[in-house]
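One protein chain is absent from this view; the other protein chains keep their places.
And now, chain A:
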Amino acid sequence: MLPPMSLLRSSIRFFRQHPWQFWLTLLSIALGTAVMIAVDLANHSARQSFANSIDNVSGKMTHHIVANSGQGVPDIVYANLRLAGMRQTAAMIEGDVVIAGEVFQVIGIDPFAEPLFDQQSGVSIEPMLMLQLLTEPSAVLMAERTRQRLGFSLSSELALSVNGKQSSVMLQGVFTSTNQAVMDNVLFTDIANAQQLLRKTGFLDRIELILTEEQIPSMAQQLPQSVKLITSPTKTQALDQMTKAFRTNLTAMSLLAVLVGAFLVYNTMTFSVLQRRKQFAVERLIGVTQRDLFLQMLIEAVLIGLVGALLGVFLGALLGQALLMLVMQTIDDIFRSTDQVAFSINVWSVVKGLGITLSAVILATLVPAWEAAKTQPVHVTRASMLEGRFNQVLKPLFFIGALMGLFAFVVLVVFQRSLIGGFFALFLMVIAYSLWIPSLTVAALAILRPWWEKMGTLPAMVLRAVHSSLSRMNIAIIALAIAVSATVGVGIMIGSFRASVADWLAMTLQSDLYISSVNDAESRVEGKLPESWLSKAQKLPGVESVSSGYSTYVEVEQVPTPLLVLNPGEHGKQGFRFLEGGGEELWQDYMAGEVIFISEPLAYHHDLNVGDRLLTKNEQGVSVSAMIGGIYQDYSATQGMLVMAPGFYEKHWRDRGISSIGLKLTASADGDQVRQALRALTEGASTAIRIRSNKEIREVSLAIFDRTFAITNVLRLLVIIVAFVGVFSALMAVLLEKTREFSVLRATGMTSTQLAKMILMQTLLIGFLAGLFALPLGWAMSELLIHVINQRSFGWTMERVFSGWVIFEAIGLSMLAALLAGIYPMYRMKKLIIREGLSA
């Protein structure tokens, strides 16, 4: 056996002579790793920052005590908890005010009560200001950044309106926060001032507290009847659910980038084996064993993989920061302000990225390494050696592909509900399909040949040239096809998703106008509206019918789940699309309190069907069992939700109220006039009121949807870039190998333009084939994303929407990528110096 160093030196020599190959391999590995790590880091940073800042405000509270009805939780409830030694409690009072045309959230705090301003808190308030909050009756604090933005000076009086009533506060000082994103439009004031300002004297909005499992029953018992204990619907949870959809899809995209990168590695390593067959034969002659050669290839791959992956980490960190801004844009739509979020390098993301890349590199090298090891010393090699064998492996590859496809199917069926199973099947399918591509290429070329050869000598030559270098060209085609199929698949998925959401919004927003309290964006628990508005709204001219809803949370298998207590009125029933059944009879049962409805995600996550009984608990912890009468389509709550009739809710719960009112207008009604009448009606309400039309809600929802998926477009482009590098390197490799052949052609009279044309056609052919092959894969991928990945993640079903444009887009994109990749090789060939080429 030769010392490993000498073999390594032989590798180094090879790549020195073929720098293109070396750099392109490195680049494809680096890019694949970078995309994967960037997505991971951006996701992680965004989550981390928000988890931190949100926990700063609401703490890691497990439960809330809220009022069943009326003005709120009496102060004494809080005092009694504290006097009983329960210090993990925070009194919360908040409300919206308008200052200089902007909505601010006033948060009343007790600066001395833990745990809000303990040392872990991200918000820091100077001690002197904490004191002044108590002693100055109208003192408020805002974030320094907000103060600067609005140009307020310290110790100045701010005019504000609370529910339309004018008032004023004193800007006593500013606070700093480790993350100002959620603090931008926040005013901190003493709890006494908040009660005064928001006209809630003697009451709290809620008490947040940390309870252990054992404490819950006794706590629920000892509370007065006017309040109830609910599981904390934390904002972190809400954020998680809202962004989970697109984080899952991002992860899928980034893994595809790695897969494409792995094919590129396979391509380069195979090609480098091919080029070195002669060298390997010589090495075998001088005593290098098969094992040595195998090891040499593996070591080579691992070293290149390691350098490429490290480069990828660096690139990924840069790219991640850019992606983070896009991720944050999405999250900012959900919360209401924008800010820089700290980008942090998560070690686990990096290790994971390195691990996946290196595994992919080693896997991709196994076949070429084995190929190299098999080199016989006596074999006088021919360049077409591998090509000869190519035809022999077509059938086995096709067969293995078919087996893998079958396996993917089995995985899908066996692991019915597993998301990881879904992803695994997706990748099996992609690899299976890529094994079919060589056969498909041969078939496609056979079909094209008669038609193509009629077009002249040059096209015929092109076809034959592609055919003769199929083993290498195929890898380029596979890489490009996977990349394009990913954009096709994800494109179809997003298109379908959007269409389904738009369709659902149009259907579900049956009312023309909606009244709700302002702070419903952050949690689904809305403020209560006076019930008297219902009859008053009904009497307004132009109003045809009125529906009302009350949003709250109940526990389903220990998970706080949104509940809508809905009185659908005359028009609200059309807002439901049931997966099965429906009809007037079902609604009669609903209104009679005999059945409830659950959303599709809830049914999926808890495996519930129509006719099953759903178990939940009321505020006293008494079990409530309800018959499921219908499962309806819903995209609003990923964890799912329940809908029940007021009669049913009021029979089992003490809590009463309404939090939103929907108005259906008559055909002749003037929307603006009704709006004005509503404004007058809601004047002087105890909470800030928002009146929105269904059109506004729909537009805002879709705008948020579009911004949410803007980042996927960037990622699709990145995957294409990785594939572009693949096509480029394959073309370069083939062309370099054929330099001599081209020189002969040139020497025998072919002009440089003709040669360039030939190369151009060759690349276009590759691009065309890749685009064509990408279509079925992209379609299959979209099916998996829609019906497996998204359903397993969220329990959503959606209609697949397929536009004919996708076909043109895919083939066009693919040919464009190939064309761009061909420009430099073309240029090089045009400059080919015949004599040098001949002697090469």
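Here is the rule we go by: contacts are C-beta pairs under 8 Å (C-beta built on N, C-alpha and C of every residue); 3 or more make two chains touch, one makes a residue touch a chain; residues count from 1.
Keep in mind that, in the parts below, contacts and distances are computed from a predicted model.
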item	value
Name of the absent chain as recorded in UniProt (options "BNR/Asp-box repeat protein", "AttH component of AttEFGH ABC transport system", "succinate dehydrogenase" or "Protein TusC")	"AttH component of AttEFGH ABC transport system"
Chain not shown: contacting residue from A:P19, A:P127, A:P450 or A:G804	A:P127
Residue among A:A192, A:V393, A:I807 or A:L820 touching the omitted chain	A:A192
Chain not shown: contacting residue from A:I12, A:I76 or A:I420	A:I76
Residues belonging to chain A that touch the chain removed from view	75-76, 78-79, 82-85, 87, 110, 112-113, 124, 126-128, 130-131, 134-137, 176, 190-193, 195-196, 201-202
